[in-house]
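Scroll down for the structure; my scribbles are underneath it.
With one protein chain removed, the remaining protein chains of the complex are shown where they sit.
Chains: A and B, in written order; residue numbering restarts at 1 for each.
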Amino acid sequence: MTHLSRRKLLKTGLAAGAGFAVTRCASSSTAPSGTPNNPAPGPQVNTNQIKDVNLRLIGTGVSQINEIRNKAQEDLGFKMEMRALSTEENNQIAITQPGQYDIFDGEYFSLPLVVPSGNLRPIEITRITDYDKIVPFFTEGSFDGMPVEQSQGTAPYRVMYVDGPDSKEFSSTPTDYATLIPFQYNADTLGYRPDLVGREIESWAELFNPEFRGKTSILDIPQIGIMDAAMVAEAAGLMTFGDKGNMTRAEIDQITEILKEQKRNGQFRAFWKTFDESVNLMSSGEVVLQSMWSPAVTAVQSRDIECIYAPLTEGYRGWGGGIGLSQNLSGIELDAAYEYINWMLEGWVGAFLGRQGYYSAAPENAKKYMSQAEWEYWYEGQPASEDMVDPFGTTLAAQGSVRDGGSFEERFGNIVCWNSTMEENTYLVQKWNEFIAS
Amino acid sequence: MNKKRSLTFYLLAAFFALFVLFLYSPMLSIFILTFQGPQGALTFPMRGFSLTYWLGQVFQEQRVGNFVGAFWRSLGLGVSVMLLTLMVSVSAGLAFRNRFRGANSLFYLTIASLIVPSILISLGIGIVFQVLGMQTNWFSSGLGAHMTWTVPFAFLIVLGIFNRFNPSYEEAARDLGASDTATFWDVIFPLILPSLLGIGILTFTLSYDEFTRTSLVSGQRNTLPLEIFGMTTNVTSPALYALGTLTTLFSVVLILLAFWGYSALSAKQKQPKL
Partner (left out) sequence: MTRASKTLQTYLLAAPQTLVMLLFLVFPIVMILIVSFWEFTGFSMEPGFTLDNYRAIFSSNVALRTFLNTFKYVALVWAATLLIGYLVAYFLAFYVDDKRLQIGLFLLCTIPFWTSNIIRMISWVPLLGREGLVNSLLLNLGLIQQPLEWLLFSDFAVVLGMVHLYNFFMIAPIFNSLMRIDRNLITAAEDMGASGWQTFKEVILPLSAPGIAIGSIFIVTIVMGEFVTVRLMGGGQAASVGKLIQTQIGSIQYPLAAANAVILLLVTLVLVLAILRVVNIRNEL
């Protein structure tokens, strides 16, 4: 037997396919011949007519929605390509692959990372038609003296302006150059299944309640997850922070230690990265209480599963999303991009997103496109005078129901912290990764 | 060998049956869930029944993303990777019939390409493109990443083929005065054709389903597996399962066609050497 050539055995064996490669073969007749080689339409293409413009957008699944693209193409007369990414990928591409996008649809908390890369082009505020209709908290940091004015973390206002047309430095006071023009935002909190929880959830502390061991989830995006964790730890009296939105290393160590302990105890069922994952976790019953985003809650409800977006006594965690321009843009494409921004504020999108529970940056514009009943339900916290139907045709709320947390002022005004990129962000990410990996 | 239907036979046969059940049951479950009604969800029990609703949804525009485009990209990429891989590996296989300096290094390098953890390829190519300031794209960096996966497979099989290749045919051709090129195309190529077709399909499917090596380097447009992965986090309807059903059927049909084609071709050729 030693005469058998092991060499041959190994060589052919290594090709794990060898055993049957000979039993397989071909028919590439189903495939088109030829090598595809369609270079990406880049901004370097010389376009003289706006109808030839093709803007490439990156963003998350929250707003990279084909319906919005179709409507924009129809109204504006040029083409758009949308890519739905996870929050993490979105930042990653914004920072490391500037050639891949013309418009960055991202969150304010990403800006301390994205702006220093120099990939974003400061937006000339004079070219934004409805800038004065934007909710003043974004543009001036004020909101009727509500708690949100004292909120911690990367509040949009803090990263709204840069010093000049070529600056990468944030300005603490309004200038003529904006980083992002907001179009949607929300007040986030915990979501839960009342049928499986069996009582009302009123505090962030419940996320660590042993009663729900193995049935909770927290989102795995460091700059957001850490804020939820901080709200929980604070509410549960496990620790206090000088400034949740800008933790010290010691505070980061302490909070991640708490998280690791909870994980060891089996408190969490899973972690999620995109909001649809949270929908699946909740609607399949894997999780009964978790960090959630508003449209995820409505998505669960639309499947006839009860889900409550709990108004919690400690207040909400806020986030804001907006449109930024890539440095690639120039000439007619830049003009097109500005048109797109103005279109985003004009109201149609605000109403479209509003029907899923987001708020529009320019509410009075969105109101034009919403019915009286919709406006009263989503913004004024009144009982629905008719069934609330989302843009995809699903009924989200039956007649008579009231939005969790009430009116726009009650919800937005009670934001106490924002998704945050802290000074110790690198350290935070490292410690967060350790928590996830632990 | 013991040909009796011994106890061992029945035990092994039962084990094999269980294995096949294990292999196919998850896929069966998503096939079944594909045929739910419009109220369908991602888990059992079935909500309603419809043969075509969710399959049809696959071709409708989704709320986000677009996998019809991704399918065509993966198809194009698979075919390109297949053709390039065949050229590269057959050419290298021919070279390996002679001794040459560096042959060992190249051999080990190719093996290394197969067994290096895929994430390194992805990360490495991603970093190279970034440092050089180049854009990653499915047809450049993505194609390269696929080649690191398909070439070793193809190369090793080609080596096996040439190892068992009877050189007397080509010697005869040369004696008759044929050039090297003519010898290859007129003698060697037809003889190895059925195997090449096999390798081709193998390569194509490897590329068509590749995920890890492409994950960081596909650029701004996704290949199908990447799009599907994106959908696992962005789609909450059985359309996901319907897509899974369709792409699985596509692969299965391809394999069966390949098998049938190979049988037909080699029967026609009656080439026992291969």
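Points to keep in mind about this one:
As a convention for this text, contacts are C-beta pairs under 8 Å (C-beta built on N, C-alpha and C of every residue); 3 or more make two chains touch, one makes a residue touch a chain.
These numbers were taken from a predicted model, which means no experiment stands behind them.
Set against the missing chain, the residues B:Ser50, B:Asn163 or B:Thr232 yield one that touches it, B:Thr232. Checked against the hidden chain, the listed residues B:Ser89, B:Ser195 or B:Ser266 yield one contact partner: B:Ser89.
For chain A, the residues touching the chain absent from view are 1, 4, 6-7, 9-10, 12-14, 16-20, 23, 88-89, 91-92, 95-96, 113-114, 116-117, 214, 220, 222, 263, 268-273, 284-286, 425-426, 429-430, 433-434, 436-438. Those residues of chain B that touch the chain absent from the view are 1-3, 8-9, 12-13, 15-16, 19-20, 22-27, 29-30, 33, 42-44, 87-89, 91-92, 94-96, 98, 100, 102-103, 106-113, 115-121, 123-128, 130-131, 144-145, 147-148, 151, 155, 180, 205, 209, 211-212, 216, 224-225, 228-229, 232, 240-241, 243-244, 247-248, 251-252, 254-255, 259.
We take it that only the chains that are shown with their structure count from here on.
Centre-to-centre spacing of chain A and chain B amounts to 35 Å, using the average Cα coordinate of each chain. Those residues of chain A that touch chain B in the shared complex are 8, 11-12, 14-18, 21-28, 30-38, 40, 56, 61, 64-67, 82-86, 96-97, 99-101, 273-274, 276-277, 279-280, 283-284, 299, 303, 392.
Those residues of chain B that touch chain A in the complex are listed here as 39, 41-43, 61-66, 72-73, 75-80, 82-83, 111, 114, 130, 135-137, 139, 152-157, 159-160, 163, 194-202, 204, 219-221, 230, 233-236, 253-255, 257-259, 261-262, 265, 274.
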